[in-house]
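With one protein chain withheld, the remaining protein chains of the complex are depicted in position.
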Amino acid sequence: MKSVCFIFNKPPYGQESGKELLDICLMCSAFEMPITVIFQGDGVLQLIENQQPDILNIKNYSKTFKALKLYGVETVLIDAAGLEKHQLVTENILNIGEIANSKIIQNVIQNTDFSIML
Amino acid sequence: MKTLFILNNPSKLTTCLEAMAKDDGLLLIEDAVILTRKNIERKEISLQALNEDVTARGVNHTDPSWQLINYAKFVELTLTFDKSVTWL
Partner (left out) sequence: MATFSLLITANPYSNQGQYSALKFTKAVLEAGHIIKRIFFYADGVLVANRLNCPPADELNLTKSWAKLAIEKDIELTVCVTAALKRGIVNQAEAERNALTSESIDPAFELSGLGQLTEAMLASDRLVTFG
């Protein structure tokens, strides 16, 4: 089966792209493709705890990130440089993956059959 | 596996380069072709830009580190590399 990696690199809610990319990810999981999810750069902001987009009348999809393991997503990588840029530590974000440096992220992108970002 | 990174937004160059490894390729299209004016000093990756987008924007004096290609070569490149990722 072909593998796919999804790269989240934008903050949530200003644009829909995070949710749209997540929807593709869930669909690929339904097809049982091996999936890696990467939160790179500003994408780490998708993982900040205690989001309340409902006060903007926008649907909260950050809960779905917590369920990625249940959807069979084995590897979730969180960009160390992205966390540093936004002065975030692991306690500020959803505990759903491993912190990774750019070498590890490069390696994962190189080793999957498809890479998608939106 | 070698990856072709397709970049259309010049302000995303830095994060795109961070994700690129040795032997990957960078193809500038649309607004990103303005980046051909300078040498980005990354010798371990191949550097291309879509000539139609360069010409359309009147970008001249491109740096010789960038190879200017047409759409036929764009298609070829996506096959030379093992996959492409459009860095949005």
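Letters A and B mark the chains in the order given here, with residues in each chain numbered from 1 onward.
In this section, a residue touches a chain if its C-beta (ideal position, glycine included) is under 8 Å from a C-beta of that chain, and two chains touch if they have at least 3 such contacts.
Treat the numbers as computed from the prediction; the structure is a model and nothing was measured.
Trainee: Could you please point out the subunit B residues that touch the chain left off the display?
Mentor: 6, 8, 29-31, 52, 71-72, 74-76, 78-79, 83-86, 88
Trainee: List every residue of subunit A that touches the chain not included in the displayed model.
Mentor: Against the missing chain, subunit A presents residues 1-2, 4, 16-17, 20, 23-24, 27-28, 30-31, 33, 114, 116-118.
Just so it is clear, only the chains that are shown with their structure count from here on.
Trainee: Please give the residue numbers of subunit A that touch subunit B in the complex, ascending.
Mentor: Contact set of subunit A toward subunit B: 7, 9, 17, 40-41, 81, 102, 105-107, 109-118.
Trainee: Once bound in the complex, which stretches of subunit B touch subunit A?
Mentor: Touching subunit A from subunit B are residues 1-3, 15, 18-21, 24, 82-83, 85-88.
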